[in-house]
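Structure incoming, see below.
Every protein chain but one is kept in place in this view of the complex.
Here is chain A:
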Amino acid sequence: MTILYALTAAAIMGAALYMILSRNMIRILLGLALLSTGVNLMIFLAGDFSSRQPPLIREGQQVLDEAADPLAQALILTAIVIGFALTVVLATIVMRGWRATGSLDVRRPDAPEQPDDPELRGPDAD
């Protein structure tokens, strides 16, 4: 089962990367959301994967019985929320970019480097 999950996570990350390599900003954004899902699954696999019991201490008991890895879950929980925030911030930027330029293409959105910079030519020797 672990191998199957590893395969799943790898496939999700690969597909996400393929989307991120696109030049359409929304596809990149969706790819990032997908990537964070895949990475979360990967962190889950990194934890102790032997038990399928939730890490809840039973009523009347002091310590946790055999259960899933609580540490990995705590990490993933915040990662989900942070990944969500990242996606949303990106969506906002894409929205503003679309409003400002009417383009979703990431190629040279502002072209900051002018190829014919006059400083590069310099004055001719007199």
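Just so it is clear, a contact is a pair of C-beta atoms (placed from the backbone, for glycine too) under 8 Å apart; a residue touches a chain by one contact, two chains touch by 3 or more; residues count from 1.
The criterion applied here is as follows: contacts and distances are computed from a predicted model.
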According to its UniProt entry, is the unseen chain "ABC-type nitrate/sulfonate/bicarbonate transport system ATPase subunit", "Methyltransferase family protein", "Proton-conducting transporter membrane subunit" or "3-isopropylmalate dehydratase large subunit"?
"Proton-conducting transporter membrane subunit"
Touching residues (missing chain, whole complex) on chain A
1-24, 26-31, 33-34, 37-38, 40-42, 44-49, 51-59, 61-64, 67-74, 76-78, 80-89, 91-96, 98-99, 104-108, 111, 113, 115, 117, 120-123, 125-126
